[in-house]
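Okay, handing you the structure first.
Note that this complex is displayed minus one protein chain, with the remaining chains in position.
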Amino acid sequence: MSAKLTRTMLYIPGNNPAMVQNGGAYGADAILLDLEDAVAVNRKIDARVLVRNIMNFVNFGDVEVTVRINGLDTEFAIDDLKEIVPQKPDAIRIPKINSADDVKKIDQIITEIEKEHGIKVGSTKIHAMIETAIGVENAFEIATSSKRISALTIGGQDLTADMKVVKTEAGEEISYARRRIVMAAKAAGLAAIDTVYADVDNEAGLIRETEMIKGLGYDGKAVINPRQIKPIHNVYMPTDDAIEKARVIIEAFVKAKKEGVGVFAINGKMVDAPVVARAQRVLELAGIEIGGQ
Amino acid sequence: MKNAIGVDIPKKIDGLGEVVSFKGEWALVDKAKTSNVQKEPQSLRVKPKGFKKMCKDIKDCLDKLEIKDGMTISFHHHMRGGDGTIVPIIEALANRGIKNLTLASSSLTGAHEPLVSYVEDGTITRIFTSGCRGKLGQAVSAGKLKYPAVFHSHGGRARAIQEGRIKVDVSFISASAADDAGNATGSHGKSACGSLGYAMIDAEYAKQVVVITDNVVEYPCQPASIQQCNVDYVVPIDSIGDPKKIAGDSTRITKNPMDLRIAELAAEAIIKANYIKEGYSFQCGAGGASLAVARFIREYMEQKEIRGSFLLGGITSVMTDMLESDLFKYAFDVQSFDSAVSQSICNNPKHVEISANQYANPMNCDCMTHKLDVVVLAALEVDINFNVNVLVGADGNIRGASGGHCDTAAGANLTVIVAPSIRGRLPIIKKQITTVVTPGSSVDLLVTERGICINPARKDLKKALKDSGLPIVDIKDVATEVERLCGKQNEPEFEDDIVAVVEYRDGSIIDVIRKVKS
Partner (left out) sequence: MKLKITAQAGSLESCDLLVIVNPVEEGAGRNVEMESMVISEYGDSILKDINGILDQFDVKDVELVVNDRGALTPTIKARIEAALLRSSKGKG
């Protein structure tokens, strides 16, 4: 499989051992171990040390493990990085990124920590969380500010607070921000993850919103309760028809590869690289592996 | 002498005599099918027309019965945690100075803790039961019972009574409605408990049968799960128990995300292995991940417009809902798990009460668990050979019940065990488990949150699930990882004395339980 699927990213409060140690058990593609908003100010140390220890000990399997540290504007960020980077998370989520400068500051700190611990410099990725108006306006600059950035994410709650508007079900107020961020991500070749849908009892609303953001190009969505995972995966599941078509393309691709043929046709039509890549993506989403790719 | 799962079973056990060790799921059944063994004779009692069966109270009834030391008395556990009959009767017998009773209850629950003092003082010296919990379980584990207890399955109890292994002198059958001739039911009344399936065999074979009720109705009481032709006396009491305590929390679909995840994986495996199809039959446990599987399977059946043949077993309102929605043609009920289910027995002719004999006895002309397509069961522990423990805790104390576990696991075409790999800090999947109730040869799939483990003997399932996209994991890897995470635990220490035996459904001994070191 190529790029990891991030259809769902389950937020897990970092100070809760039962949830952190079982993070990989709920079926989400990715998890976010949260040292920031889900942890009380007087428990930041507890969460940091707990997440550090559990990351070091538990095997999360194929699940993408990310950790959200506290913002640069707090007294906690640097110690968070010092303890977490050496545990080699798949990415560090940095909240409230406003500009390329913010990223560059963090980049430097992470580089020092990597060097100190004999970790390959640059291997720690960053998911930039954009949750302010200025961050939205600087989206592309942020996306291209460092080779570490592997995804852009949007924080709807804090963004609407920063904009001083009310967050609504329809989401008109963050519509521009959503589009701007996903466009910047696409332009920079990054993944894009949408914000949480807070009403956990409203499955129909979750599905509506997921269909909308999927249509915009988002690779996935933040999740705050495990029961949101299946509905989101269902939205991202390709139709049986699409899966069949993709299967045909990939089987022909594998055959052509075996025969040492670079270019091939299906039903008289040439199949080029972007078509193969899209077909591979469809099969990944469907959870189907075809050997020999 | 090692039995078929490698456990050492002595030929003779103090207090039980000679025992047969477990030789395989069908070994004794295969041997028995060509033999001509007679059933235990049923005692003929004649009551002339006009005979007054109604007693004033328990004391009056005991005066009328032939009560003596060393007799076997039986009960059912259909009131589960709300039972209010067994303790008062044992108390009444103890007050008469009766000793050395053999207690043969279909099972024992937390409601029966007061029996500990009657075990300690020798009123009760033998127990036949499916399970034992709390302080009573601990008392048996501590060796307080004079003779080794025998833990049997539901089907095994019916077999034991029919073949005379358990010879019941007096059967006390509590019922939520009964008439003065002894026709009795659990399907209606203020203490309705639903099916009286476990009691039916006692009514046929016991030397004396007493119906106890808190609701004497006008003759004739219908339906007559227990029939007047088998009943000697009827005793009215204020309350046979608390029906609200029958289920506890067991019949609501869990909200626990871990259990839901496990249930979802299990349902997908069952579906992808192609077992959910038109006319199939299904059974699942009464709570946790096991019951939640029913929800996911229901969604699939509704989506694909599949209608099953029958539901079996412990019936919960989740199942009666499916029956009402015509997703299945019948529900066969040997135990009703909440009093709401009792109403379905009264109102829905497709909801049928069955005896433990019809349900799961392997030594008759075939039982219903043998017709099951799919069963989903829970577990306390599972070892890397897929053997299952549902009886003894990690600390060595008896705290669960054999129930219908080995009956359904042996009978079903697909047996799925669902469990988290760890509970708190206690490993559930282990290299070696404390006690075996169900042999691994009966188990096809084990589903934990880590994925699906396939019994190597089922090459067909391996093939079917290979390209399913579902996480397939090796059970040995799960056990190893679980041990690494939890750390090496102190295993319970036992003395040599055998305090109980685990009887497989065919009467052979599959495991022994030894005295816990204090």
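Observations on the structure shown:
All chains are identified by letter, namely A and B, in their written order; residue positions are counted from 1 within each chain.
We take it that contacts are C-beta pairs under 8 Å (C-beta built on N, C-alpha and C of every residue); 3 or more make two chains touch, one makes a residue touch a chain.
It should be emphasised that the depicted structure is a prediction, and the values quoted were computed from it without experimental measurement.
Within the whole complex, the absent chain has one touching residue among B:Ala394, B:Val418 or B:Ile433, and that is B:Ala394.
Within chain B, the residues in touch with the undisplayed chain are 394-395, 424-426, 485-490, 492.
Within the entire complex, the positions of chain A that touch the omitted partner chain are 16-18, 21, 42, 45-46, 49-50, 52-54, 56-58.
We adopt the following convention: only the chains that are shown with their structure count from here on.
Averaged C-alpha coordinates put the centre of chain A at 48 Å from the centre of chain B. Looking at the complex, you find that chain A touches chain B at residues 21-22, 25-27, 57-59, 61, 225-227, 230, 286-289. On the chain B side of its complex with chain A, the touching residues are 257-258, 260-261, 264, 449-450, 467, 469, 481, 485.
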